[in-house]
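Have a look at this one before I ask anything.
One protein chain omitted, others in place.
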């Protein structure tokens, strides 16, 4: 997949080189001269030591204007360019292991093999990669793929250069895609800001930048060279102020979004506890470990996928969901049957037993999977971000918010609309009466606990996407989960939802001012004070049995 | 009724016996360490003195929790906070005693302030160069926190798990606060590198022996206090609040004041335990505020037996001795043993070790009494069933 991608890129770059070489460099050498020149330039890649020299050598290669240079430069950023130890020749290498296949850097033809030890890698770092990108960057404006053109246009916006105005204008007139054309217009405006254009043109450009908005616009306006013209200065100031104002509104939106996203994580972590603790009254200290079990299930599924069915790797999360529910649910079931059922009516003692269980579970996972973090990768559909105005919304957070709400809705349905839910409510509200009506209360208890644990397990699947998968995973969430359930009101699912979201948002609004630590402390103090005002949480259960 | 009578009779005897045992340990252990030569079979190595000194502090801490949980029914999941506050007050005194012996040789500023470029001592550090001030703060800081916290919480009738969870929130918030380096308590590293206390080197065996004895005396006083409270009319009130808070209120009592008093007294006890703990282990850091630590205290108390006086003491010593032993013996598997112990105790010894033992003792007494009764009447074989008495 990587190779294919690279090949398309390389091919399009090569095509561009051809087009632009004709456009921009009127004096083009003959093919044979250029072949010698290119080989000489490429030899420079292997000869020099130090990144600064390497960057110069890259520029030399790019300046030959030969479209075939794209091949070796592309390979360089991938770390595939080596120097042969005996004669110092620069080669492109493919294959893995000890014996590598060598390719000619200009033609790409295979020219034999060599052991790894006979080759020195041409080391690249970020600055070298940037040089290559810059060397190829302007040329990609005419790429066939609009995404590549878009990226090129964005790069141009970020690094305005008056010298590229001609190329940008040419590209604008050729451009068919509206979005890319807009971006190019912005790039042109940016370039104009930094050029010696007349005041009217610059004011018009400032207007364009102002409409573009965002942090980047602000930084362009701040960096643009001072102009002697009063009108330009005034326009720039106004534009900066208006961009700033818009950014503030977006900042508010961003905080809300971050808060909702944090809240959804809290909701996921707490929602299983809302069943085991909230509904059943078990002070379930092993709740965090159920979340951890879910996360480790995800890890295991992904490992199996990686080794046995690499094509299905992106499906590992959907597959892990039911498995995590089953794993955590059955551990919860066993826990209820084995320990907790002896402790009903002694809620505080469930704390001790489940604490013991949590120690055992943690150490089991540590023994089984090792103490270090385990890698759970984001599937491709959950990677990256998209831009919503000035907010960059990451896909994994968005999925988690949606997922949390779905889990909540399903749970609500299960409790209020299914027969198991009916029995659950009957048993928790009046055990004896429920038993008298013929409900097998022990069975319902076990299933309820298994349900709560299972939900915690699928929360673990989601949390594995944003947090460590380690034996300590559960410990990090247990206190927050209890806070959420208690703040929302024990035994009330809606309370848990509102509590999670409001605590998340409050946290995120405090964070920019107070810092992450103080923000969290303030939230805790708020919870303590709030409980004084409403000793049974946000949504207290009403009824005579409350003081039981 | 009968059970209660036996329990009371038993308790008094238990208290006196345990006082004697605690004080005897307090004197004999350091004596065996100091007076006997190293090769003597009864010689106690300094390592054991330090270790058991720590356990005594834990025992006092567990006893303080027992006062609120066992007698008044308040399950505090934040008692570690009071312990740590007392520890910090003592730690601040010990830091000030270092004087110019810190690595930078600064006469007033502790090392961590020097390398964070602090220029002067924050206001809340003043006074801690005096032992009496620190000694007052050891009790005042946790006491005041407990009083203010309790004042609000008990008056608004926060009870049960809600109370437990907000005490947990309290200690968690304090932990985060003390982790902050900007707070001026040394951040994550806490306070360490103590040199001496009241002019005596903290590393000498004599000082250690004195600290051990002080811990034993403090524990004995704690036992006496809890015992006296438990036997008094006030103790009955406490138990009444525990068992039926509303009924007590309807009878005209003010349960919130009973709770407030117990909570504050208990916090002061925890603070003293912390203050004795710090010079013996040589470090106090925000980790002591961790909610997990507070939960552990609850576990010691439960293992030993809540609502009894020696239960928490035995529980604290037993669990911690087990922890010390297991972490050395099977470092990879000790958490399994510890976890299994907690599960087993809750399942099989719901009243804790001491509670169950007392229960057994009680049953035995009744069995004997019944037998005497039977013998006196029929002269026949006793067919009593101890279980039936339940």
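Chains: A and B, in written order; residue numbering restarts at 1 for each.
We take it that a residue touches a chain if its C-beta (ideal position, glycine included) is under 8 Å from a C-beta of that chain, and two chains touch if they have at least 3 such contacts.
Just so it is clear, contacts and distances are computed from a predicted model.
Chemist: When one chain of this assembly is omitted, its UniProt record names it as which of these: "Urea ABC transporter substrate-binding protein", "proton-translocating NAD(P)(+) transhydrogenase", "Cytochrome c-type biogenesis protein" or "GLPGLI family protein"?
Modeler: In UniProt, the chain excluded from the picture bears the name "Urea ABC transporter substrate-binding protein".
Chemist: I'm checking contacts with the chain that's been left out. Which of A:211, A:468 or A:532 qualifies?
Modeler: Only one listed residue reaches the unshown chain, and that is A:468.
Chemist: Hey, which of A:60, A:89, A:517 or A:540 is the one touching the hidden chain?
Modeler: A:517
Chemist: In the complete complex, the non-displayed chain touches which residues of chain B?
Modeler: 45-47, 50-51, 54, 99-106, 111-112, 114-117, 129, 176, 179-181, 187-190, 192-196, 199, 203, 281-283, 285, 287, 318, 321-322, 324-329, 331-332, 334-335, 337, 340-341, 344-345, 347-349, 353, 356, 360, 387
Chemist: For the chain that got dropped from the picture, name the residues of chain A it touches.
Modeler: 51-52, 79, 123, 125-127, 129-130, 133, 215-216, 219-220, 222-223, 254-255, 258, 261-262, 265, 362-363, 366, 370-378, 383-385, 392, 394-397, 465-472, 475-476, 507-508, 511-512, 515-517, 520
Following the convention adopted for this analysis, only the chains that are shown with their structure count from here on.
Chemist: Could you state the distance in Å from the CA-based centre of chain A to that of chain B?
Modeler: Inter-chain centre distance comes to 46 Å.
Chemist: So in the complex, which bits of chain A are touching chain B?
Modeler: Residue list for chain A touching chain B: 277, 281, 283, 285, 339, 342-343, 346-353, 355-360, 362-364, 367, 475, 479, 482-483, 486, 490, 517-518, 520-521, 524-525, 527-529, 531-533, 535-537, 547.
Chemist: Show which residues of chain B lie in contact with chain A when the two form their complex.
Modeler: Touch residues, chain B against chain A: 75, 149, 152-153, 156-159, 161-162, 164-166, 168-170, 172-173, 176-177, 179-180, 246, 291-292, 295, 298-299, 302, 332-333, 335-336, 338-343, 345-347, 350.
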